[in-house]
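What follows is a single structure, written as structure tokens, with notes after it.
Complex shown without one protein chain; remaining protein chains in place.
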Amino acid sequence: MDYEKIGLLAGIEIHQQLDTKEKLFCRCPTLLRKTEEHSGEYHRYLRATESEMGEIDDAAREEMKRERKFTYYTYDSTCLVENDEEPPAPLNQEALVLSLTIAKMFGMTPIEQINMMRKLVIDGSNTSGFQRTALIAVNGTLPNGGRIETLCLEEEAAQRVEGEIFSLDRLGIPLVEITTSPCMHTPEEVREMAGYLGMVLRSTGQVKRGLGTIRQDVNISITGGARIEVKGVQELDLVADVVKREALRQQNLIMIRDQLLSRGAFVQPAPFDVTGLFTGTGSSILKKAKIILAVCLIGFSGLVGYEIQPGRRLGTEMSDYAKKCGVGGIFHTDELPAHGITADEVEALHRALGTTEKDCIVLVAATPKQAHCAAMQVIKRAGFALDGVPEETRKMLPEGNTAYMRPLPGAARMYPETDVLPVLVEPSMWDSISLPELLTVRALRFSTELGIDEGLARQIAFSERLPLFERAVMERINPTLAARTILGTLKEIQRDGADISMISDDRFIEVLHAVESGKAAKEAIPELLRMVAKGAGTDEAIEKCAPAISRDQLHAIITKIVDERAAFVQEKGNAALVPLMGVVMAEVRGSSDGKIVSELLRKEIERVCKSR
Amino acid sequence: MDYEKIGLLAGIEIHQQLDTKEKLFCRCPTLLRKTEEHSGEYHRYLRATESEMGEIDDAAREEMKRERKFTYYTYDSTCLVENDEEPPAPLNQEALVLSLTIAKMFGMTPIEQINMMRKLVIDGSNTSGFQRTALIAVNGTLPNGGRIETLCLEEEAAQRVEGEIFSLDRLGIPLVEITTSPCMHTPEEVREMAGYLGMVLRSTGQVKRGLGTIRQDVNISITGGARIEVKGVQELDLVADVVKREALRQQNLIMIRDQLLSRGAFVQPAPFDVTGLFTGTGSSILKKAKIILAVCLIGFSGLVGYEIQPGRRLGTEMSDYAKKCGVGGIFHTDELPAHGITADEVEALHRALGTTEKDCIVLVAATPKQAHCAAMQVIKRAGFALDGVPEETRKMLPEGNTAYMRPLPGAARMYPETDVLPVLVEPSMWDSISLPELLTVRALRFSTELGIDEGLARQIAFSERLPLFERAVMERINPTLAARTILGTLKEIQRDGADISMISDDRFIEVLHAVESGKAAKEAIPELLRMVAKGAGTDEAIEKCAPAISRDQLHAIITKIVDERAAFVQEKGNAALVPLMGVVMAEVRGSSDGKIVSELLRKEIERVCKSR
Amino acid sequence: MERLKTGDRIECSYAGTRFNGTYITSREGKAVIKLDSGYNIGVGSDTCRFMERPDPVGRPEISTTQNDSLPPLSIISTGGTIASRIDYRTGAVTSQFDADDILRAIPGLSGIARYRTTQLYTILSENMTPAIWQELAAAVYKEIKNGATGVIVTHGTDTMSYSSAAVSFMVDTPVPVIFVGSQRSADRPSSDNTMNALCSATAAVSPLGEVAVVMHASTSDDRCAIHRATRVRKMHTSRRDAFQSIGIAPLGYVDYPSLDIHLSPGAVRRGSREPAISPVLDESCRLLYFYPGMPPSALPETGEVHGLVLAGTGLGHVSTDWIPALKTLVDDGTIIMMTSQCLNGRVCDRVYDTGRDLLKIGVIEGADTLPEVALVKMMWVLGNEKDPEKQRLLFSSSIKGECMRRSLHGL
Partner (left out) sequence: MERLKTGDRIECSYAGTRFNGTYITSREGKAVIKLDSGYNIGVGSDTCRFMERPDPVGRPEISTTQNDSLPPLSIISTGGTIASRIDYRTGAVTSQFDADDILRAIPGLSGIARYRTTQLYTILSENMTPAIWQELAAAVYKEIKNGATGVIVTHGTDTMSYSSAAVSFMVDTPVPVIFVGSQRSADRPSSDNTMNALCSATAAVSPLGEVAVVMHASTSDDRCAIHRATRVRKMHTSRRDAFQSIGIAPLGYVDYPSLDIHLSPGAVRRGSREPAISPVLDESCRLLYFYPGMPPSALPETGEVHGLVLAGTGLGHVSTDWIPALKTLVDDGTIIMMTSQCLNGRVCDRVYDTGRDLLKIGVIEGADTLPEVALVKMMWVLGNEKDPEKQRLLFSSSIKGECMRRSLHGL
């Protein structure tokens, strides 16, 4: 597809957790916990405050007034601040400096005086009912020439355990939010820039790693379409697919709009109660329903069933809207007869409603309240089809498709967090921030300076275990051995069930030293690490899986090898030492110290040579 | 038996709970509770304080040092004072005045300045480890010419629920302790004086009634015997029996002593281990025992099995001593062969120990520690038999027999309760105390002034419901009706399962008024009270079990009665009113108001007279 | 250039870009502006250019109705806010008080009663004074006389227990007088204001008949406790359940959201007292907290105050050094009452020497009265009773449940 032609514009919003010692507004560790470790729980209701109500209609107002009961899990690593029972502590300096460092890496300009805001969030993920967030810096640049608009420092929300239960361990972990302008024009460019942003963040060495620690939202529009925000694209590899499929969806919706307009299509503004038509139906769903409502989409026939993304139709979009009212889904005549609804019933429906085959009828079957709500949602979404692409927040589906989530948020409802004093970013402080080496630069350096394979260099540079690698190199361990052990062996034994979190950096380095000094064979590394993971000391592990050979045994082995190669030895004299060393070491599988082997071997060679 | 001849001397110690509003040293009600109502529990250890230890032997010291764990039940009607967690409040004035009143009734002299003492009690029944007690008055007189030595005001102990569990509701209820001199000479005199003491106490109208609220201890000795204190004789009727049987026991013990001395009997000072002799025994108890010890009582044969009280022998006394060590009992050769022990085994025993048939051997079978302890106790008690009657505290058994409880207490360990300030008994206060009418005097007055049967008068005067009776009389209800209903009817319906505690005094009086005014028949009283006990109002009860007759029905009844007796009526004229009134009232069973009946009857009589 | 005012639309040139926004204020030398994204930033004021001054935005009018068939409640505000409004345009939070505001903010209230509101004061509760307590008592009394089924007093939490105790002593009430506040400000969705308000209204129409404080019973939004005004104390700086009954169980609870109410048998019932007011307070009273080494010179001078409450150690002690100075004060007519800084438990000066000395010189034992409540009680007793003997009698008895004859088990 020619994305330039369709006018693809995309931007990225990245949320990255920072790996600080303490949380943003309290002195708790930024530690994720297992929910079964929770020390207690409490529950709360959140209420939209009165000002929220002014501008919106009664139904929505009613909805927002509805109190929702949320349960929160506490831990011995959370405190009264997470509980919304204590004013926030002053802004975490470590997090501030780190976010400013990131801003500086992107060439951004810091805000002179940082003002902390409260952004209302009443989905339960913030115990206070708001998220604290501050604009830290503006106007950075991307390698593609695009612009980074803003960098905000925020507190992470609580993690949903299930239903309305939240876990407080994550709440308050510092988070930077980086928002680019819609400066990307192809799916590949989006992927590339997302990757770049992530790389820069990881270059600080102070961001959280692992699932859920970085989240990408992508904004997408095409000419004639509308801005769509796709939330929570966690895997970088799917970014391009998401963009592609969204562009496709917008194209198809525009095509459908054009068709509808040319047909003079319209939407009947209210649903009809057709419960009576289905008293004898074979459809179990309709039979069970308290009420069946029909929405008439005049001139829509065929388009509701039109595929707009692989496997998704305009009808699916309507269904997504309807589901917000708690119904399981909808039926529409583009897909009928089916699901136990007969052609006769469809015909009777048309007859009763005075519609024809050119029209599409959508059926909603549920309780009266739900059905009415769902029918109105269908009418709403059908109306949007006449305008083309509605602005929406959408969630990603597994294959890169997206589904309706909620309308685009209006202006964020923010007001100052008065419990946190504003922070001046003094020029001297800004100037004193030193920039970390980019991981890409580091990878290049590894490959040139340490002479390791380029791919391996990049892999280790981008690895979470980079600090361990750098320590190994500092301690003069062979860089390739270190990198391969870190990237390969550790993963391998983990796959086999070893708990590699039990292998401390000290132990890991000791094992590599043992190999390098010949106290253990390279081949023994997986077994040694496995034993260390089970709690063994390094020496103990070597003792057990590669037990030292006694001097007598070693002597016997060497004698045998030398005797077997007597001719060669006699020929080469001392020059036979190095080749035979290899043979002996292979035999003792690293269970003997190289020095001793060499000493004994030298003597045996002398013996054989003398015996000539 | 000629008690004068054997030199019987007895004294009484009476403990009577006072029915004050609040407890002696806190402001809790003096309310006994059901243990299942307890609001909480806690546990404590009590320790003998160091000074306790000075004078006694190591074994006893060890015993006293042993910490015992006591559990206490709290109630919403107990407080921190009972918990030994708050200093005592000042002495309850109501209790003080009441105890002084009692003292005055006995002609005692009050102590000028009352000093509260702490008397050590470490059996767990006092949370503090001591009982607060004060000597209030001394030197009173009894009708038999004997002397009341002292009257003390004390706090009641906590009630044992079971084992080492105590209930705090009773702790702290005021208690008077009245101690007579050993001034009684026959069992009947003891019973009489005990009865007198109780009567005087009840004459105040302010002492607790019911099981456990009064406890009598009796001190008994005969010439050549020893002072025995029998604890907790709760029923007055048993007092005389207890005295009789104790006198008998002392006589028999003196006889046994004389026999033993004439035989030159003695006790082997240590037990023998005879476990080996019984390896093949048929006695299941001996077979199970870890060790079997034998105590040799030289020259005791026949006397250990001698009956000293009906069903109790010297051996029983030894057994009581042994049981303190936790063993189930003992065997002695006076009762063997028996219990699976054969004559051969007894013979073997004698042979092994070098004893003969003139001697008695006591066997103890248990764990080594218990068996040794028990054997030493048997040796101790056997030794006492050579001296006659040991001084003991004994507990009463159901039939009036007694069993060993513990040695007589030494001097009470008392020291001042410094948290309670001394109280001066001013002469003016003492003088202002007016004496209540004795119940005996009151009974006499009832019979003479109210003209009720002497027995009934005495019964009602001594009844707990005396105040109710006096109120009924005040309200001009027939005294005999009131007394009989209180003493008879109430008990009767209670026996049938009615909860008479639900019948308030007001309701009771209402019912009697209804009967007196003819609104209900006397015969309806039990049924009316039963209904009131179930929660009915008086009118409601009358309505239901003796429903009012309508004026028409009443008219019909009266017409019928008058017509049937037309001749009589015509003869007597208005003079027929009174006799016929009785006839009608009997017919309507009190379901109609007498006034109305009389009015209607008068008219009917006139009618019949006129019709002549 | 025009001097910028809050709400002015401006354009800001910063970091090579132009932002549109709203001028908020000047703070520590920076112009604080609210960007259209909602974020506030502080920048040099020279970067801002005035664009226009918008007309003030009228607040949306949503009328509320009161149900005349419901019992009448009076709400008296002293500064504690039940409701507040955020102006997202400027970020300003303003507290709201008239009945319409409250019912709009907490619609559930309209189902419980109809309301009459009086805004008596708008002050932080640390600025309360005995004089204000007196005016508050008069206002409460007026509402009772006017037939209110109950009175709700909204109050800052800092000194709410002092004020509620003061009103409790001054006013004899046959109806519930409920003090309520919130520990988390009303502008936040998590505020405890809604639940506390609904529970206090429920308590105010209940069979209760005394002055009480109604606040969260736990950190969860599950129920409010009803505390006797003279036995309650703020025991945490920031938790929702900061208010705790000391030495007694709460008078009852209101479950949330069911609003089921449970009163303990010990709670005074509606109608138990005739309405009356004794609003005099003698402000010449002081509360002094003793600590080891505190010099006797820290005591007021002779004649400086009429009454002195000591918060002594343990069972009610101060240093032996203080005895002569205290004796002088007592001899010269100062009333001195001993309470304990332990807060829980009962003063008993009969047990130790120091205590006996204190009793000997005429210091009054405060039983288990809380030190702060003892101060308020002293102001009231000295204000309303001049006979020293009767004063002593009042001090040693419970006037409004402030001291108890029995110490219950709980700590």
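The chains carry the letters A, B and C, assigned in the order they are written, with residues numbered from 1 in each.
Just so it is clear, contacts are C-beta pairs under 8 Å (C-beta built on N, C-alpha and C of every residue); 3 or more make two chains touch, one makes a residue touch a chain.
What you are looking at is a predicted structure, and each value in this text was computed from that prediction instead of being measured.
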{"item": "In the full complex, displayed partners of the excluded chain", "value": "A, B, C"}
{"item": "Residue of A:40, A:311, A:407 or A:535 in touch with the missing chain, whole complex considered", "value": "A:40"}
{"item": "Selected residue (touches chain absent from view) among C:157, C:245 or C:391", "value": "C:157"}
{"item": "Residue among B:138, B:199 or B:255 that touches the chain left out of view", "value": "B:138"}
{"item": "Residues in chain B touching the chain absent from view", "value": "42-51, 53-55, 65, 67, 69, 80, 83-87, 108-109, 111-115, 117-120, 122, 127-130, 133-135, 138-139, 150, 152, 411-416, 422, 424"}
{"item": "Residue ranges of chain A at the interface with the undisplayed chain", "value": "26-28, 39-40, 74, 76, 78-81, 83, 85-87, 418-421"}
{"item": "Residues in chain C touching the chain absent from view", "value": "124-131, 133, 156-159, 162-163, 219, 234-239, 241-242, 244, 283, 286-294, 298, 311-321, 340-348, 352-354, 372, 375, 409, 411"}
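Operating definition for what follows: only the chains that are shown with their structure count from here on.
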{"item": "Contact graph of the chains (line, ring, star, complete, other)", "value": "line"}
{"item": "Chain nearest the overall Cα centroid", "value": "C"}
{"item": "Mean-CA-position distance for chain B and chain A (Å)", "value": "81"}
{"item": "For chain A paired with chain C, centre-to-centre distance based on mean C-alpha positions, whole Å", "value": "48"}
{"item": "CA centroid of chain B to CA centroid of chain C, Å", "value": "56"}
